[in-house]
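Please see the structure below; I have some questions.
Of the protein chains in this complex, one is absent; all others appear in place.
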Amino acid sequence: MCFLKWGGCHNGALPMIDKSFASAEAALADIPDGATIMIGGFGNAGMPAALIDALIAQGARSLTIVNNNAGNGDTGLAALIAAKRVRKIFCSFPRQADSWHFDRAYRAGEIELELVPQGTLAERIRAAGAGIGAFYTPTAYGTLLAEGKETRRIGERDYVLEYPIHADYALIKADRADRWGNLAYRKTARNFAPIMASAARCTVVQVREIAQLGALDPETIVTPGIFVKRVVRIGSSLRKAA
Amino acid sequence: MCFLKWGGCHNGALPMIDKSFASAEAALADIPDGATIMIGGFGNAGMPAALIDALIAQGARSLTIVNNNAGNGDTGLAALIAAKRVRKIFCSFPRQADSWHFDRAYRAGEIELELVPQGTLAERIRAAGAGIGAFYTPTAYGTLLAEGKETRRIGERDYVLEYPIHADYALIKADRADRWGNLAYRKTARNFAPIMASAARCTVVQVREIAQLGALDPETIVTPGIFVKRVVRIGSSLRKAA
Amino acid sequence: MKKLDRNQMAARVARDIPEGSYVNLGIGLPTLVADHLPKGREIILHSENGVLGVGPKPAAGEEDEDLINAGKEPVTLLAGGAYFHHADSFAMIRGRHLDFAVLGAFQVSVAGDLANWHTGGADAIPAVGGAMDLAMGAKKVLVMMEHLTKKGESKIVERCSYPLTGARCVNRIYTDLAIIDVKPDGLHVVEVVEGLSFEELQRLTGVPLKRLLTAA
Partner (left out) sequence: MKKLDRNQMAARVARDIPEGSYVNLGIGLPTLVADHLPKGREIILHSENGVLGVGPKPAAGEEDEDLINAGKEPVTLLAGGAYFHHADSFAMIRGRHLDFAVLGAFQVSVAGDLANWHTGGADAIPAVGGAMDLAMGAKKVLVMMEHLTKKGESKIVERCSYPLTGARCVNRIYTDLAIIDVKPDGLHVVEVVEGLSFEELQRLTGVPLKRLLTAA
């Protein structure tokens, strides 16, 4: 009997939970065309650069991406867009000084944009992880971004109805993990990672260090391993390049 | 110009934020009759015993209480109920072997009960703190506890519409605080405290220790001071008695 | 026939929980399952008051009032355990992250409806706790209960007479007489205790049962 799905499954024979993978390539090997993928990070803080590079190398196409931005410069998410792998993107702030790959693709009609206020983006991701079917938020009421959406007056305020955003995969970065997939973050690199981890069926984490089980202080574990399927240690040289 | 309300206000003259209060009595002095009060804790873990004692001594009546249970034995919340101060209670699990004061008051029709599934109770409190107007949850669909409530099918599942629970005061317990009101908890004593702190206009915290500003590791601060108005240090002898 | 006692039932449930599962054990009978998980098999227990990685009872004198489970009993934390607040804990449940919830029951219907929180008595004070969240939230809901009431009536019923905890949520029932899967086409008997025939189980249960090839 095995009710479990989406497991690490690379070491099923060993009588021990071990979510670590040998490489970013191995951890992303099964991503199919058409997948919805959340990518953590806000600016460089928390951006899983090595996983994005591996996703580009892996080759999956027609992806739906969820990220706060739409890529910067010529690397990372911008390179994924430049390689025409992205069919649709959910984000709050696509236009930036150096978002030229997105800008071109958007103007050419190659990429669909769902623009979501940043707090609504975060809450929709959190709702997916928390099993909430929909929620009413005051944000964007009376604006272009609420056009066509259901609204409701509750008490003295007007609200917009918003639905969860679920994903097949989340690619995030943390500072330290253990073999159960527990995660501790560093400073503002935490940003979207904990909620994205909860909203995806298969969460893959790039970390600086995989510590012994029990080495992470339970009071500093922000993402318990229940939300994590795969962990890859990426050397600090790569981290610096991110 | 002063836009601020509900501040500590006991030391307005000093050019420094200091949310500490000298005693539980002082911290609860302004609670009026008819207030809605959230009380943290699950069992003895996280129960703000000294604050509850002070609330009983303070004398406010006709209170609405939000707590997971409805009191145990003859102390704490049970004593508040025995003193006939509670008009209504929101909780998930009122009936226990030693909930005799609640049982009597309920059977006598002296106290109104709003029974809420535990996760819905937590999410309604969280929604109040997060400015969510209402949310759809699958919990309790098709049961007595959803009778008369609005429902909706979203995708493949049925949901019940639930509204936030706001409070005037939250009385909670934490392990350590600083003068800005940042809080760190200990083990499962965390339970309802962080969400209750966010859902009340005036959150009062009982702590074991008030540390120097900066002494709490920012990665272990679970409740930032923005959610906290008043902090009272309660000696460890009282803590043991809790 | 050899009815299973409470510990044998718990051991039978424990055998079915695979390595790496995240599991919530309800208060009462299901809590016993923890004592029967095979040594060396890593299973991560969740308690809804805000902890993953619940370990065994502490030694006498080692109790910590800040570390308890949902039954308000003192517990310990395994290496690799973590704490979180109530909204996060129930987000974990409602968001379908738990592999299994093991729950007690008054009744289970042929459709998988669960009744385990309220007798419906006029004088009864209702109390639900996390039961409705677990029933609707866990990926698989396993029920543990005696097969028959003290009066000898089947607790597996056509329709629950007690108020529901959740509709169509039970996946498998473990009783002192049998293991039964709840499927869209009805109840499938997976195992029967030694000395009990399928026909006798059928007679005791009342509602139609299907015989699996593996059934005794």
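Just so it is clear, A, B and C label the chains in written order, and each chain counts residues from 1 on its own.
Keep this in mind: a contact is a pair of C-beta atoms (placed from the backbone, for glycine too) under 8 Å apart; a residue touches a chain by one contact, two chains touch by 3 or more.
No experiment lies behind these values; they were computed from the predicted model shown.
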Contact list for the unshown chain, restricted to visible chains: A, B
Among A:21, A:106 or A:227, residue touching the chain not depicted: A:106
Option touching the unshown chain, where A:81, A:125 or A:171 are the choices: A:125
Touching residues (missing chain, whole complex) on chain A: 42-46, 92-96, 99, 102-103, 106-107, 113, 115-120, 122-123, 125-126, 137-145, 185-195, 222, 242
Residue numbers in chain B that touch the chain omitted from display: 1-4, 7, 15-17, 126, 128-132, 178-180, 182, 198, 213-214, 218-219, 221, 224-227
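The rule is simple: only the chains that are shown with their structure count from here on.
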Interface with the most contact pairs, given as the two chains involved: B-C
Intercentroid distance (Cα basis), chain B paired with chain A, Å: 33
Sites on chain C at which at least two other chains make contact: 77, 83-84, 90-91, 93-94, 137
For chain A, residues that touch 2 or more chains besides their own: 130-132, 218-219
